Structure formats: structure tokens, C-alpha cells
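Every protein chain except one is present and positioned as in the full complex.
Presenting chain A:
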Amino acid sequence: MTVRFVLLVNKQGQTRLAHYNEIVPKAERRQIEGEMVRKCLTRSDKQCSIVEHRGMKVIYRRYASLFFIVGVDEHENELAVHEFIHCVVETLDRHFGNVCELDIMFHLEKAHYILEEMVTNGQIVETNKSIVLGQTVMYDPPPEK
């Protein structure tokens, strides 16, 4: 298991998307999210974006008001994960067109689909944006009556 979780948190510390690659009990999830907000959001731009936390490494990147926080195993290549976050953001950007916090919030399931195409079982599956987005065409729900 490399990628343990992907969290999207806004500047106020509200979770906007939580994608766990292992089963985490609810209480623990809350705890992790709280700790992540406390640890990552308080750091300045000048500090490095890698935080060691409970035997794993947490790598985060900030895009405007949104923090992308990824928890990975200790021995993972931090720089590659850092790059991967950017790749995810670019993919979301291409799908939503200049993605913002609200896009992700109101299209939660789509954000999940895209993320799932890119990470399965904690491993990176695909980084080619066209292939990732190739599937999303079929995702729209049936027209509601």
C-alpha cells in the first residue's frame, strides 16, 4: 500500500473530498482529517511540504484555497508524489475547466471517479490525462424524471 489517502481540504479546514484506500473506521477518519488540517494548514510556503506523521509521510500541495493532502508509506518517493498531486489537479482542471472548490463539492462523485481512475488500491494506475478522462463521458447519471 503506497497511497493511503487523498484528502482535499479547504483553507477553513473543511474536508471537500476524502478518498481512503484502506478501510478506516469513522472515528479514526475524523481524527486523521483533523490532524492533517492542523499539521499542514499551519505551515508556511517556505516550509517543505512533507510532514512525517504516525509512521507515514504526508505530502501536500496548495492550490488557491484548496489543499491536496496525500498520505503515503514511509519509503515512497516524496517528490514523485508531489508531482502526482499536480497531475491529479491538472486532470481535474481539464475535466472541470479551471477547477475550483465548488466544482469538486458539487460533483463529488465525478471527482471520486477521476481519482479512482488514477489510484487503485493505493497504487498509481494511470497518469495519462486523456485516458483517465476517456471514461468519464459515461458517468453522467440518467436524466431524472
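One rule holds for everything that comes next: contacts are C-beta pairs under 8 Å (C-beta built on N, C-alpha and C of every residue); 3 or more make two chains touch, one makes a residue touch a chain; residues count from 1.
Methods note: contacts and distances are computed from a predicted model.
Only one of "E2 ubiquitin-conjugating enzyme", "AP-1 complex subunit gamma", "Autophagy protein 5" or "V-type proton ATPase subunit a" fits the UniProt record of the hidden chain, and that name is "AP-1 complex subunit gamma". In the full complex, chain A makes contact with the omitted chain through residues 15-19, 21, 23, 25-26, 29-30, 46-52, 77-80, 82-84, 86-87, 105-106, 108-109, 112-113, 116, 120-121, 123-128, 130-131, 135, 138-142, 144-145.
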